[in-house]
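The complex appears here without one of its protein chains, the remainder shown in place.
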Amino acid sequence: MTPYSYLIPLLPLLGFLLNGVFRNSLSKSAVGIIGSGTVLGALIMSVLVFMEVKGDPTIVTLFEFIKVGDLSIPFSLQIDPLSSLFLLIITGVGFLIHVYSTGYMHEEAPAHYARYFAYLNLFVFSMLLLVMGANYVIMFIGWEGVGLCSYLLIGFWFKNTSYNIAAKKAFIMNRIGDLGVLLAVFWMIQKFGTVSFAGETGVLAQAAQLAVNDPALVGITLLLLLGATGKSAQIPLYTWLPDAMAGPTPVSALIHAATMVTAGIYMIARSNIMFTLAQTTSGVVAIIGLATAILAATIALRQNDIKKVLAYSTVSQLGFMFLALGVGSYVGAVFHVMTHAFFKALLFLGAGSVIHGMHHEQDMRKYGGLKKMMPVTHFTMLIGCLAIAGIPGFSGFFSKDEILMGAFAKSPVLYALALGAALMTAFYMFRLYAMTFMGKYRGDESHPPHESPASMTFPLIVLAILAFAGGYLGIPALFAPNAHWLEHFLEPVFAKSMAITEAHAIEHSTEWVLMGVSTALIVGIIFFAINKYKKYSDNGVAESGLGKVLANKWYVDELYDAIVVKPILGIGNFFKNIIEKAGIDKGVNGVGKGVLYLSRQFRLIQSGNVGNYVLMMVVAIVGFIWMVYYLKL
Amino acid sequence: MTTQQIIFWFLSVVAVFCAIMVITRKNPVFSVLYLIITFFAISGHYILLNAQFLAIVNVIVYAGAIMVLFLFVLMLMNLNKESEPQKNKYMLWSGAIAGGMLMLVLIDAVRPEQKVQIYEGLSGGNVGLVKNLGTRLFTDYLVPFEISSILFLSAMIGAVVIGKRD
Amino acid sequence: MNLILFAGLLGVIMMIAGLLVKNDRAITYIAIVGISLLFLLNLVEMSTGPLVNLPVKDMLVTSKFGLLMNAIILMATLLYFIVCGRHIEMVGKHVPEYYALIFFVLAGAGLATSFNNLLMLFLGIEIISIPLYILTGADKRNLKSNEASLKYFLMGAFSTGIMLLGIAFIYGGTGSIAISKINVPESPLSLYLITGVLLLLISMAFKVSAAPFHFWTPDVYDGAPTVFTAFMATIVKVAAFAAFIHLFAGATGIFPSQKWKLVISVIIALTLVVGNITAVFQQSVKRMLAYSSIAQAGFMMFAVFSYNYISTEGILIYAAAYCFATIGLFAILLKMEDYTFNGFNGLAKKEPALAAMATVFLLSLAGIPLTAGFFGKYYMVASALSNGGSYLWLVILAMVCAAISVFYYFRVIQAMYFKEVQDDASDILPASLAFKYGLFVLAIFTLAIGIMPQLLLQYLYF
Amino acid sequence: MLVVLFILIPLLAGLGIFFTRNEGQAKVASLGISLVLLALVLYAMYQPAGSELTTYSRIWLGSLNSHFSFQLDGLGKITTLLTAVSFPLIFIATWDNHYKDASHYYALMLLTQAGLMGVFLSTDALLFYFFWELALIPTYFLVSKWGGERRIPVAFKFFIYTFTGSLLMLIGIIYLYYKTPDLSFAWESYKQVQLTFTEQTWFFWFFFVAFAIKMPIFPFHTWQPDTYEQSPTGTTMVLSGVMVKMGLFGVARWLLPVFPDMAAKMATPVLILCIVGMLYASLIAMRQDSIKRLIAYSSIAHIGLMCAAFFVNNPYGYDGAILQLFNHGVNIIGLWIVVDIIERQTGIRNMNELGGLAQKAPWMAALFVVVALANIALPLTNAFVGEFLMFNGLFEYNPWFAVLAGISIILAAVYTLGMIQKVFYGAEISQAAFKDLSKAEGLAMLTIIALILIVGVYPGPMIKLGQQGMEAVQMAMMP
Partner (left out) sequence: MPIEYYTFLACIIFGIGVIGVLTRRNAIIIFMCIELMLNAVNLLLVAFSKMHYARAVASGQQDVISAASEGQLFVFFIMVVAAVEVSVGLAIIVMMYRNTHNVDINYLNRLKN
């Protein structure tokens, strides 16, 4: 099956073309079938490919993309454990979300409905290209492709200008990161003469030969990291993600929670060897990750828009993943990517279902007591919350625990901070849960909320199962030695890095203690949160002090606006009005004016008086004689 | 101081003096008369340089014909009073200075390194005699001689076109 | 030398015709026939040799260059008669005399292209100048015409004085007035020669209206009757240039030396700058063309500046290009009632054919490729650069001036094509068929030379 | 032999069309001619280099040893292809426009095409100069007759600016002519010219300035926005799509091979000029309200990048630049088509007064977005390949230049998306009816998009073509 793996991205592309071109003629059901069907096909293909995948990568080359001088960039796809795993996540979650969307977007007019699914398919295509690309350029194609699709989908309701601005912001912030990736690619071309991952001459193989902290390597990895921060919404480029919630909720679930935002993690995992060798960069990665995790978590504590909460929690979780990458626990990162894909998608879809039920009301202060009204949603959401909070037995517990252990292995400080972030996660998630489902209904009674249709609840249930069970793919050695299936599966990908990083084995005793402590704390926090917010009622008291700062997201947007956006626009104005208009153009026109002025003056020499004429002639004659006789040549 | 030198100096002084008078007299008629004297002096020089034929022609054509023509025109316009208003000082001086400059520069330009004697004694030969010039004129210089007729024709037409009242 | 003889003869014939024929139109036809005969005779002389051999005693010399120059001059005059004849008739009562004078000028031009002796040069220049004094003043009632004529006469006479002084010194230096003898003599007299040549150069510069001896040009061209301005600005100027080139072609003994190059380069620079820049602000197209003729003279001076085979070819092409284009423009100007730029507004609407041809002429003057003017300028620049990179500054200056010239030439195009015609605009005189065909031929020549300059130059090479 | 037809057909056809009085005839005739030409060019694409069909040489000016010599080499292939493709596109896209004296308009357009073809094909310096001007003159008339309200001064500025530059080039051409071993204007002998350092410096800059004005490169660019804004859109398409490429072509054909050493020495100043220009133009584009001026400035930025890539002296830069030369032409024509539609229907150029067109004209919006994305070099569009290579070349030359130039990518995204948002998204501002793409316009847009995607996904053939074109340069620059 693997040789035909190019069909995996091709199917969604087909769906995109069909839905896009015939968007005016297709009926909604047809659109939905095409949209979901293609992705389902891709899912099936991926499963088949997944079955066959072995340790070493298989390359499927389609054609020569760019060939200049001795640089050759083939258009080729790579199938190996990492990519195949991502294939499953993307197509799986993607399929569920397509199905969900058929219900969620049902009020849209047919043309827009088709447009929506076209974009969604295009996104799946780009994402698949991203993870399947066998070299950095193909990856970059997908990389920018997903950026474009997120732009299109955030601004899906294009009548609303603020949505468009959010979309623009997302695209531009991604572009900043993309520039980093592009420069990194150039640097690789200069350093290695190729951009392919695999093979003896591949980038990774060559990089493995270099010394630790080789400057070129550090440079390349830092540039890649810039790209990753853009795509995965890390400090400093994270501010676009919360705004991206302007898009339809399924989009937030798919793009801004499950898949696209994990592209950065994918890339770093893909080029893990370089990062492992460039320890400076790894340090930076860890710090950025941790800082983001904490910052985002603090902000999430005080958000009232349900999607905003989830958005910041996403940022925070991504921070965890970066932390994992930074401390060299790549498996942990990928593991968390997977589990996070499950429970965060679940949470978003649940939130979507709530919003759908609440007639597009997103303010949690207007929710409450939905437990009875939307039982399925409530139950699945609860599982999601438990999973993300890291209650033992749920998937989040395993992955987060692995990350925390990795952090501890590096240094207890990292562990402590990370744990703090995890606790905050638990708090705001159950704040959300409590405000939404417990207490009594605070919205307007006129149209009471209702449970969503099956097309929406079905994906919720499936995801709930995954969110619960997903964790058992990576049972830590603590419980059962060698039960960590994921680690073995991904082993070939990270082999070189593992060889370099000496494994700090932590004694099981310490591990038990840490796990116990963290679990205890988390459970405590959860009860605190529930108690605090189940009786929540909107006492119009404005936030103040730290709470106000948090509610306003630490004023980061305002800061960026002041130090980046405004100056650039200022310079633009300066150039446009001063240098261009009053400078260059005036100069150019000045030449013409000067000629006219001279002309006016020269006319006066022609005084009309013969006497003057003759006089000037005589003077000229004298001058010439002087020239000839007294000028030594 | 040989006789020729005496004559030379005499004629030169007369010529230059009268030339200056020509350009300084207010009354045009005086200017004409002084100009005639200048021409006579120059004719004297011609004789001194044994160009006898030219000397005669000079007297007849210039002093005789041309100057009389001038005189006629002046009388015709009766400009014989001191009518001409003076040019403004600035123009006057700048003109005088410029002309003077030209004069000096020319004189300086043509001052040869060593002296070139042009005659010792009046042994002039027959260069300037009508016989010699005539033969040259009607053999070698026949073409220009004929062509100058075109000049006279155009002058004649000019007189007709411009002078004729209509 | 046929030209000299028969041109003089035709002059006389015109005078006699004036007595016999009373109809001006008939006079014009006679003149056209005559000029065509002259042209044919010149062609005959080019191919088989002169019809009658005068005993010139090497006072004259026939050269291919000279004959070709004559051919250009005669062709230009022929077309000039065809397109402007009607307006010559309008100037005044003495139509046959005007034609006679023009023929005399042509005789002078013949001298200017074939003299072999400073005396002949002198006579030639005088024969060219004196009829022009008269033609300039031909419009007797018009004070401007009088004034122009008097100015022209006074300054012309002055420059004659300068020229004679120069010739006198040359004679003093070499003991001869034959061109071939003009070469550096032994020591004590060399000073005379240098002074003489310089003064001669200056007086020639006056005749071709090169700055700073150009002052007469704008006033005279502006004041003279427009028909005769056309004649002066084109054919006469070309003849003067022919004399200029011919002189230095002969006097190889002293040219080109660095001193002269410097002097001439200064003259060129002044001419280009003054001509082009002053033309920009003119309001009357007639006066603009006067200044443009100065500017073009600046370019033609390059031929004198760098005397070599390229410049010889170049001056021929330039002469032709300049003559045809300028005659055409003046012819169209003659049809205008108001000579300002506004007079041309909307011409493309009223007379598309005229406008198109005017555009061709203007592009040619501006030196745009596909027109003869481009090759004129090309050859001039090339002749300067073929002697190496010294005087690059002069070439750059020339090019900048060429760019400036676009300013005023394109003003006419803009007026003709893009400006709307005002209702109070004075309309244009009716154009006869002959006029249009004449113009058309001029335009064709301009383009033909612009695409295939050999057509003109071939004759030099066999 | 065939190549002569490339020039003769539009030339003669243009002259002929002058005398047709009826607009329809002129329109159909010119479209037909341009299509015929396109067919011929496509046929010629497959001729091997130096075959009978693709070369022509006859003596022209015997005494000057200048020849009527044309050749269709790789460089020529790319540029002639662009010319041949763009004119039919332009005629189709502006099919619904009506001009007064239409026959003259179309005739002048064809004459322009003849001039462009000549520029791209001639291998004789003097001939090159001839066509260089020949392409300029009709444009001058097009702009100042059919342009906007300020057309006359603007067109004049454009003309005199370009003319001055080309006169400098003429000096260079003549001077080099006298330095050629065999006193000829042939390109081959120009490449053998030996010059002293000072001479090289002088004439390198003479040529460069002439080309830089045409492209235009900062700071010689001030004619460009005005001209693009004021010209009739058809002409603007020719100007921005094809004519500015004359400058780049000139660099590739007449500058680099003739002054290889000086080009290598002067690379840094030139690159600085280009990169400053890119950032400068992008920043100004961000602040434009007029959609036409915005596109004009963005074009300055792109051209700056191409010019820079020609001087980085490595194959990436060369091939990228020559490829982009084609892509940019196609893309910007696409942009102008839509701008023309908008301005024709609403009469508005100011983006702040537009909005919500995506509802009224969804297809136009969709297609425009694709072209705009190509304009910011999104992957799988043609521009990505070109810019990827060019930036790579820049990086090889000096990483910091690449970084600085790279900023313009971000800025490009800013202003392009801003334009899309202001024009197509948001609430509908004017309630006036707005027709979606007509058939003709749709056809043109689809063709352009097809080109964008084909070249973007499978650029191999075009890159090969470009490489053929840059062989001469590479041989000269890196022997």
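Read from first to last, the chains carry the letters A, B, C and D; within each, the first residue is number 1.
Everything below uses one rule, namely that a contact is a pair of C-beta atoms (placed from the backbone, for glycine too) under 8 Å apart; a residue touches a chain by one contact, two chains touch by 3 or more.
All of these numbers come straight from a predicted model, not from anything done at the bench.
Chemist: Relative to the complete complex, which of the depicted chains are touched by the chain excluded from display?
Modeler: Per the touch rule above, the missing chain touches A, B, C.
Chemist: Out of C:L9, C:A26 or C:L164, which is the one that touches the chain we can't see?
Modeler: Among C:L9, C:A26 or C:L164, only C:L164 touches the chain that is not shown.
Chemist: So one chain is hidden, and I want to know which residue out of A:A407, A:V614 or A:V628 touches that hidden chain in the complete assembly.
Modeler: Once the missing chain is taken into account, the touching residue is A:V614.
Chemist: For the full complex, which residue in C:K140, C:K237 or C:K261 touches the chain that was left out?
Modeler: The missing chain is touched by C:K140.
Chemist: What residues on subunit B make contact with the chain left out of this view?
Modeler: That gives, for subunit B, the contact residues 4-5, 8, 12, 15-16, 19-20, 22-23, 28, 31-32, 35, 38-39, 42, 45-46, 49-51, 53-54, 57-58, 61-62, 65-66, 69-70, 73-74, 76-77, 79, 84-87, 91-92, 94-96, 98-100, 102-104, 106-107, 110-112, 115-120, 124-128, 132-133, 136-137, 141, 144, 148, 151-152, 154-155, 158-159, 162-163.
Chemist: In the full complex, which bits of subunit C touch the chain not displayed? Write them out.
Modeler: Within subunit C, the residues touching the omitted chain are 119, 122-123, 126, 130, 133-134, 137, 140-141, 143-144, 146-151, 153-154, 157-158, 160-161, 164-165, 167-169, 171-172, 175-177, 192, 218-219, 222-223.
Chemist: Since one chain has been left out of the picture, which residues of subunit A touch it in the full complex?
Modeler: Missing-chain contacts on subunit A: residues 603-604, 606-611, 614-615, 618.
Basically, only the chains that are shown with their structure count from here on.
Chemist: Which chain has its C-alpha centre closest to the mean of all protein C-alpha atoms shown?
Modeler: Of the chains present, the most centrally placed is D.
Chemist: Between A-D and B-C, which chain pair shares more contacting C-beta pairs?
Modeler: Greater number of contacting C-beta pairs: A-D.
Chemist: Taking the mean of the C-alpha atoms as each chain's centre, how many Å separate subunit B from subunit C?
Modeler: Chain centres of subunit B and subunit C, defined by C-alpha means, are spaced 32 Å apart.
Chemist: How far is the middle of subunit A from the middle of subunit B, if each middle is the mean of its Cα atoms, in Å?
Modeler: Computed from C-alpha means, the inter-chain centre distance equals 104 Å.
Chemist: Which subunit B residues sit where two or more other chains touch them?
Modeler: Expected reply: 106, 109.
Chemist: Which residues of subunit D are in contact with two or more other chains?
Modeler: none
Chemist: Where do chains touch, given as pairs?
Modeler: Between chains, contact exists in these pairs: A-B, A-C, A-D, B-C, C-D.
Chemist: Residue numbers of subunit B touching subunit C in their complex, please.
Modeler: Listed in rising order, the residues are 106, 109-114, 116, 139-144, 147-151, 153-155, 157-158, 160-162, 166.
Chemist: For a test of understanding, state which residues of subunit B touch subunit A in their complex under the given definition.
Modeler: 87, 91, 94-95, 98-99, 101-102, 105-106, 108-109
Chemist: What does subunit D use to touch subunit C in their complex?
Modeler: Where subunit D meets subunit C, its residues are 61-63, 129-130, 133-134, 137, 141, 144-145, 151-152, 156, 159-160, 163-164, 167-168, 170-171, 174-175, 177-178, 199, 202.
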